[in-house]
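Heads up, one of the protein chains got dropped from this complex, but the rest are sitting where they should.
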Amino acid sequence: MHSSSTLKGVSRYALGAQTLNTLHANQVENLESTFKDISPDLARLVIEYGFSDIFSRSALDSKHREMATIAALTAMGTATPQLKFHIKAALHIGVSQIEIREIMILMSVYCGFPAAINGTLALKGVINESDVK
Amino acid sequence: MHSSSTLKGVSRYALGAQTLNTLHANQVENLESTFKDISPDLARLVIEYGFSDIFSRSALDSKHREMATIAALTAMGTATPQLKFHIKAALHIGVSQIEIREIMILMSVYCGFPAAINGTLALKGVINESDVK
Amino acid sequence: MHSSSTLKGVSRYALGAQTLNTLHANQVENLESTFKDISPDLARLVIEYGFSDIFSRSALDSKHREMATIAALTAMGTATPQLKFHIKAALHIGVSQIEIREIMILMSVYCGFPAAINGTLALKGVINESDVK
Amino acid sequence: MHSSSTLKGVSRYALGAQTLNTLHANQVENLESTFKDISPDLARLVIEYGFSDIFSRSALDSKHREMATIAALTAMGTATPQLKFHIKAALHIGVSQIEIREIMILMSVYCGFPAAINGTLALKGVINESDVK
Amino acid sequence: MHSSSTLKGVSRYALGAQTLNTLHANQVENLESTFKDISPDLARLVIEYGFSDIFSRSALDSKHREMATIAALTAMGTATPQLKFHIKAALHIGVSQIEIREIMILMSVYCGFPAAINGTLALKGVINESDVK
Partner (left out) sequence: MHSSSTLKGVSRYALGAQTLNTLHANQVENLESTFKDISPDLARLVIEYGFSDIFSRSALDSKHREMATIAALTAMGTATPQLKFHIKAALHIGVSQIEIREIMILMSVYCGFPAAINGTLALKGVINESDVK
């Protein structure tokens, strides 16, 4: 898929892919598969920049990173699929359902109730989907 | 200022005012003074809803709350004065400058570089202002 | 559901619940039911803050309140379920379909045509759903 | 300035200019002067589309129009100069300061407190500027 | 549909309708049909302002216009149906799929990866729908 990558590209990719799969099993495959015909470079850049360059930084622990991400995506209100992904990732690495619920409640102060409600419904969707499995 | 408040209003206000002054000295006075002629009820609602109803909740620790708030305000990009207030509050309660810097870097992934840059400049502004004192 | 509420909490809740059911029958039940397993406190805060503290204020008449709300939600573009709820509420309390249509047209000036179009489609959705009943 | 306008353009312009000057004295001149070297057509389109095509519609009364506009601009948070202009216009045509203050308070429910606070500060700025005169 | 239009309105409408149908066959009919019962004036204004007053301007070539539009709608994140329409229009007038893909990748820098990803999925949706035909 990223055959034109040089050695350095490969290693950022490999690191990012490993990080992404730690957050959510099979997610690298899903991402590659979703974008392989339309924009494989975008999938590669998500992994190289987001999950390698940024997620490999150690100054912010992974729990804090996911909490900040969930707050931002809830505030934006335009990224429901990404919010659901990061809710799953956060639960997976040890952020509690209660902490996520509270972040949504906190968002009512800064972004209003529609953002808080829609964020909470995203959390509910994630919980319900995982209950089904 | 909020003479029409009933007993219950007063106690939510008192709790919120105490919390707000813990985050940042004299902030209740500043808020009351800024809004006393134009919308005293808005100042009261900020304190009663934001700093009492929400900030008194214990499921999210205060450091996590400020980190989530900083992420959201950076993502929004429309609330620089509030972002600077919460950067000050976060530093005051023990979030490190490095953690705030990292939240801004993280935001580049979700909201793009202009939001990350403008958020970092807000952090720089807060640091410089406190150096002057 | 909100067993930990003190007496004062109950009365804000009772007032807000009454107001909300005036806007739209059974809405308190719907809200409580939607959030009861995931975030009952959020439902309570919507009612206590939004529909009691704010909606009980008398300086803005209820028609003006719904018109301003519809304009804001259309401008935001991230809150379609809430926009549809307030379109229903506005029609219920006497805002005319024509006035809502005009607010959407007005929004084209300030937020552009996509917001105006999507808002108008929300209005159309509400009208069509109520025609079916 | 809009010499290439055909007869029909002139009449939309004349109608819009008249409406705009009713909202705020000298505003047509200000607008023309601000944009005459950089984008005279934008000034013309604001007047022809915004203040003629839309503001000449009679289904929404002018007070409701300004209240909806103020709500939307406060929600957007990216249009402070335009918000201040419409606050002035609203006060000029009979919306009360109290009604504007209440719209800002209402916005806390839908867009959060930073939007409500920044909107209220815009109102305060308008009031203070007119006190000076 | 727009029987109350004066002669001048008709000609702006006719010009806009012609332009819109050039971008996408039958789109005028679709637009008129979608809005005929709910807000025929909004459909007329889209055509008169957007597709006549603005799209008839010649200083920006039509390819540049669609590229700028796609960038803006991707950045906004609140206008998926309009983004898909303009992706179709852009492909129709000679913007390549690769150029659109690159605009989405570019948007990751300014608006973050969720906007870039959701924009790319809109492009994928358009490509898949046209493959089916």
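For clarity, chains are labelled A, B, C, D and E in written order, and residue numbers in each chain start from 1.
Just so we're on the same page, a contact is a pair of C-beta atoms (placed from the backbone, for glycine too) under 8 Å apart; a residue touches a chain by one contact, two chains touch by 3 or more.
The model shown is predicted, which means the values in this text are computed figures rather than measured ones.
S.K.: Tell me the shown chains the invisible chain touches, ordered by label.
M.R.: It touches the following shown chains in the full complex: A, B, C, D, E.
S.K.: In the whole complex, not just what's shown, which of D:V28, D:L60, D:M76 or D:M107 touches the removed chain?
M.R.: In the full complex, the listed residue that touches the missing chain is D:M76.
S.K.: Spell out, residue by residue, where the missing chain touches subunit E.
M.R.: Against the missing chain, subunit E presents residues 49-50, 54, 57, 59-60, 64-65, 67-76, 79, 82, 98-99, 101-103, 105-111.
S.K.: Determine and list the subunit A residues touching the chain excluded from the picture.
M.R.: On the side of subunit A, residues 6-8, 11-12, 41, 45, 48-49, 53-54, 57 touch the unshown chain.
S.K.: List every residue of subunit C that touches the chain not included in the displayed model.
M.R.: 107-115
Heads up, the rule we're going with is that only the chains that are shown with their structure count from here on.
S.K.: Give me the chains shared as neighbours by subunit A and subunit C.
M.R.: B, D, E
S.K.: In terms of C-beta pairs in contact, which of C-D and B-C ranks higher?
M.R.: Result: the pair with more contacts is C-D.
S.K.: Taking shared residue numbers divided by all residue numbers at the interface, is the value for subunit A and subunit B over half (same) or under half (different)?
M.R.: same
S.K.: What's the distance between the Cα centroids of subunit D and subunit E, rounded to whole Å?
M.R.: The answer is 27 Å.
S.K.: Please list all residues of subunit A that touch 2 or more other chains.
M.R.: 49-50, 73, 76, 78-79, 82, 101, 105, 107-111, 113-115, in rising order.
S.K.: Is the chain-to-chain touch network here best called a line, a ring, a star, complete, or other?
M.R.: complete
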